[in-house]
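With one protein chain removed, the remaining protein chains of the complex are shown where they sit.
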Amino acid sequence: MAKYLLIESRDPFENNIVARQYDLAVNLVKEGNQVTLFLVQNGVLPVRPGNLSSLLTNAAKAGVEVLADDFSLRERGIAAAKLAPGIKAVPLSIVIDQLAEGRKAIWH
Amino acid sequence: MKVLNIVEAAYRGTLEEQDDTIVWICHAMKGASADIDVLLRGNAVNYAVKAQDASGLCFGAARQTQPPQLANDLVKLKGKGAKIFVVDDALRERGIEPSELIEGVDFVSRDKLAKLFGDYDQVWHW
Partner (left out) sequence: MATTLTFALMDAPYENARSTTALRLIDLAVKRGVNVNVFAYEGAVYLPFAKQAQHPNAVHGRSVEEENHPLPRAWIAALMKEATAKGVKLEWVNCGLCVDERGAAEAIEGVRRGSPADFWNFAQNSDNTLVIGTK
């Protein structure tokens, strides 16, 4: 089993390839890996309960740890307390922790 | 250390650079004895198409003399020992037939990428 950190900086409203990154995260879990999907920059735009937040909620249900950069949320006026189910607001320092842990890290 | 380099953005400054800068850096790292392979996904799958021709660019009397030869650069990278993976779903979506591609690419389906990543110590998405 390996550990992965997938950092998603883009949003699925403008880029249809982003949803495939969410699928990749789920597939990595299915392969027996531990996976964090870390949303940053516009990557946090789908976290409000809405049209595409279910993609993230479903990823979380499938075992992906879905985290959102608290600064990116605040920058976009997204209340950390009002995220779609399965998504947690965290500081960016988590990325450094997971890099230091040696996770395979992929920025998209 | 074995690294998979993912190229997704395509034709980004390739005319000005006369290269795809990620394929180029892979060549350079191979020169430094790196153990690397390349995965083409999204629009970058088009880089494996043999028929690409970017020649003839001219501004006033300033003519480009070394247009990019992206498919050939992949062939040469393969010649240096790198595997070139191409996401076959992306080819089909774009109506690209396997016969249009350079020889020797390895096809991988989107749903098998997670398994492929397991073969590498690191995966760098450029």
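A few notes on this one:
Chains: A and B, in written order; residue numbering restarts at 1 for each.
Note that a contact is a pair of C-beta atoms (placed from the backbone, for glycine too) under 8 Å apart; a residue touches a chain by one contact, two chains touch by 3 or more.
Model, not experiment: these values are computed from the prediction.
Check B:A34, B:A54, B:I96 or B:L116 against the missing chain and you find that the one touching it is B:A34. Although one chain is hidden here, its contacts on chain A can still be listed: residues 7, 9-10, 40-42, 71, 92-93, 95-96, 99-100, 102-103, 105, 107. Against the chain not displayed here, chain B makes contact via residues 1, 3, 8-9, 12-13, 17, 21-22, 25, 28-29, 31-32, 34, 122, 124-126.
Convention: only the chains that are shown with their structure count from here on.
Partner chain B is touched in their complex by these residues of chain A: 2, 4, 17, 20, 23-24, 27-28, 30-31, 33, 104-108. Listing the residues of chain B that touch chain A in their complex gives 6, 8, 42, 110-111, 113-115, 117-118, 120-125.
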